[in-house]
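Every protein chain of the complex appears in place save one, which is left out.
We just call them A and B in the order they show up, numbering each chain from 1.
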Amino acid sequence: MTNIGIYICHCGTNIAGMIDVEELARKAAKLKDVSVVKDYRYLCSDPGQDLIKEDIRSMDLDRVVVAACSPRMHESTYRKVLSEAGINPFLLEIANIREQASWVHSEKEKTTEKAFDLVRIAVAKVKKDEPLESLPADVIQRVLVIGAGIAGIQTSLDIANIGYEVVLVEKEQSIGGRMSQLGKTFPTLDCSACILTPRMVEVSTNPKIRLHTYSEVEEISGFIGNFHAKIRKKSRGLNPDLCTGCGECTARCPTKVPGEYDEGMGKRKAIYTLFPQAVPNVPVIDRANCVYITKGKCGICKKVCPAGAIDYELGDEIVEEEVGAVVVASGFDPFDPTSKEELGYGRYKNVITGLQLERLLHTAGPTKGEVIRPSDGAVPKRIAFVQCVGSRDEHANKYCSRVCCMHAIKNALLIKEHHPDAEIFIYYIDIRAFGKGYEEFYKRTQEHGIKFMRGRVAEIFEENNGNVVVRADDTLLGMVMENEVDMAVLSVGMVPRSDSAKIQKLLGIATGSDGFFMEAHAKLRPVETLVDGVFLAGTAQGPKDIPDTVAQAKGAASSALGVISHKVLELSPLISEVDERLCRGCGDCKDICEYGAIELITLDSRNAARINPALCKGCGACTVACCNGSIKLRNFTDTATFAMLEAVLGGEA
Amino acid sequence: MPANITRINELNSSFFKDFIEIGKKIFSEDMLHSVESCVQCGCCTGSCPSSRRTAFRTRKLFREMLLGFRDSVLEGDDLWLCTTCYTCYERCPRGVKTTDIIRVLRNMAVSQGHMAEAHRMTASYVLRTGHGVPVSEEVQKLREELGLSSLPPTTHSYPEALRAVQEILKLTGFDRIVGFDWKTMELRGRK
Partner (left out) sequence: MKEYASFLGCIIPNRYPGIEASSTRILGHFDVELVQINGASCCPAPGVFSSFHLDSWLAIAARNIALGEMTGKDIITMCNGCYGSLTEASFLLKGNKELKEKINGILSKVGCEFKGTSKIKHVIEVFSEDIGVKKIQEAMNTSLEGVRACTHYGCHFLKPAEMKKHGSSERPRLLDEIVEASGARSVDYKDKTMCCGFGGGVRARNLDVTLDFTREKLNNIISARGDCIVDQCASCHLEFDRGQVEIKKIFGQEFRVPVLYFTQLIGLGLGMGQHELGLDFHSIPAKPLLDKLNGGRR
């Protein structure tokens, strides 16, 4: 005999404003097998929860229906209530009368009727629910961090310092990421290397961190607590264990090509490290440009290497790692402004990007910190910064890249401090100086005589002397002005990394319309993804400055720790199960499963499907695909569904 | 109230609504509403070849329009200094459908009687001949020299086709808008 209690929440006026809760309670009380119906102002409050518990105990209720908000909000709250009152937590149904009724309709009477339908359905279903137990799963207490920029570094250090192992994978030959390309950082002007390199050294010396540089994750399988990763360690063309980092090979290499790390502003050799403080301080042979590899000539590096480390034939290596959680910290790419043809990037030599200027300003950069313009090497005395290039733009990226205002302001100030007679103009739509100390920094820059021009640059053209002319509406004066400058700097925004689609596929995580990885909830779950055990840190999730990146990295670390600090995890039992006696092993369920949770096993010399409980999300797709009904989704059986239909189509509940 | 203060309350709050009503007969509402997302960045005006030599400011026009400065937008000359080159339309970072919006505003101006004499003249050529730029005797000779028919195979050669064009323009009310007198085949009240 079932003995059901129904609890209707007012949610203040959220529900009670559009639903006649008393009328609903009156109707619900007449449903079969219902022993008690109560309504309450806020059921999720402590007294609300206590109300249900007391009834369960005093009236011997064995099933509960809560008519309230979406189960996404409080299902777990009420399951706990049932548990604490001594009945199985899966004998609960939520009738969502807020999101699916009161919030979306405007006629009280009809809304109340609909709410009653929802309650009837829930009652019909709860009668068919079976008690279920959570499934335990062992946890591998290590974390995989993808990307070793400042986000990945911070996440790794936080986890390692608590005492857990980290596998840190970096695609480039050194850790450090975009931050290592920067000279000084806003708003405090501390040098990026000075604050970053100690962290890099910490990573390389921390015994809890296994670092794989010049490596890429190629495959990830498994589930929360139990991931298995295949990592390709690309060949550096030398044996890193033998290399002492003396630099002789780089010094003697005769081949020079434009350096990617310098954003094309300087040249590098065909065997090279990214920067002096690279971690590890081991070079890489660029196979596309090495003359020995392409033409079989040269071989100088091999001859001069005192350690005998060079090995041109050395192949890639595959390593495999087991982890319990994954943090994606793969970073961003700068927007390529070539597509904004009216700005002339790529056509006019003296139109460069903000990151290119950054390399010029860097004391370890190609010009040792001297800003010179590309066309003739002259020191530019009039410079225009062009804001919002590729950001806040319906034709490129709709979002604000958040760092470009401060970045331009910072670099303008640095140039001005170096060359007080320089004339600097920043063309902007809005100045966004929202971070701590940013507005003050902006003001300081103004006081140095930098001219802020309120108007988005319409176009740039070139004069015969290599100067470029910036054309824009000075919107504050209402005058269209042209400004001949020695150099224009395009403040390009951040875009998702070119290989982010690969990572997305690897992990099955989602991306937003902007192409960045999507968090599980914009406000309340900012570092989680919709894949359990996979977390996000830094600009892989969206444009961020360094403080926000580090804050999020620390958040990701603590979330990952939240998973791997347990030895055992409890998995939801609301999953599919196969009746292996009936299963014909056709594999349709395996094909339709989005989560790779089904495999075909051999059973008495025939095939049958088997479900991995840790991977199954309980979506039910397989139950529909199954040709002979041998898969059912626990507590979502056909019998339950028909009972629900009967209830709402007017049959007895 | 001092002379240099404008009470926003006294501006024409229905201007934008009227604009939508008129514009949506031809264009999608989304396209018309795009102007509401203008952030006054001036990319339109900086791109505008007209603004480099006239007082026309697309940015300002849209601002005035959104705030309800009906008279200054519809009665002024500026509205008519756009050559419809679409440069601003292409570049607007907010995707404002600038040129189309200007055309709707011009339709509003014309319907309120703000149509330049020169434009009435141009319109009258079409009503009279089917061509905005009709053929001349000199060109007819030239056509013959080039081995072409002296009159092109257009409304110039087919009177019934011309009547069809005129019929359409009567049905759409274009003749009334322009002030065209079918009896004299001239513009009414021409100064």
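Just a few scattered comments:
Just so it is clear, contacts are C-beta pairs under 8 Å (C-beta built on N, C-alpha and C of every residue); 3 or more make two chains touch, one makes a residue touch a chain.
The shown structure was predicted, so the numbers you read here are calculated from the model rather than taken from an experiment.
Taking every chain of the complex into account, the chain not shown here touches A, B.
One of B:33, B:63 or B:119 touches the chain omitted from the figure, and that residue is B:119.
Contact with the omitted chain, checked across A:99, A:113 or A:342, is made by A:342.
Touching the omitted chain from chain B are residues 25-28, 49-50, 52-54, 77, 80-87, 89-90, 99, 102-104, 106-107, 110-111, 115-116, 118-119, 121-123, 126, 130-136, 139, 142-143, 146-148, 152-158, 160-162, 164-165, 167-169, 171-174, 177-178. Within the entire complex, the positions of chain A that touch the omitted partner chain are 341-342, 461.
Keep this in mind: only the chains that are shown with their structure count from here on.
In the complex of the two chains, the chain B residues touching chain A come out as 39-48, 51-52, 57, 59-60, 91-95. Contacts from chain A toward chain B in the complex involve residues 342, 388, 392-395, 429-430, 454-459, 471-475, 478, 480.
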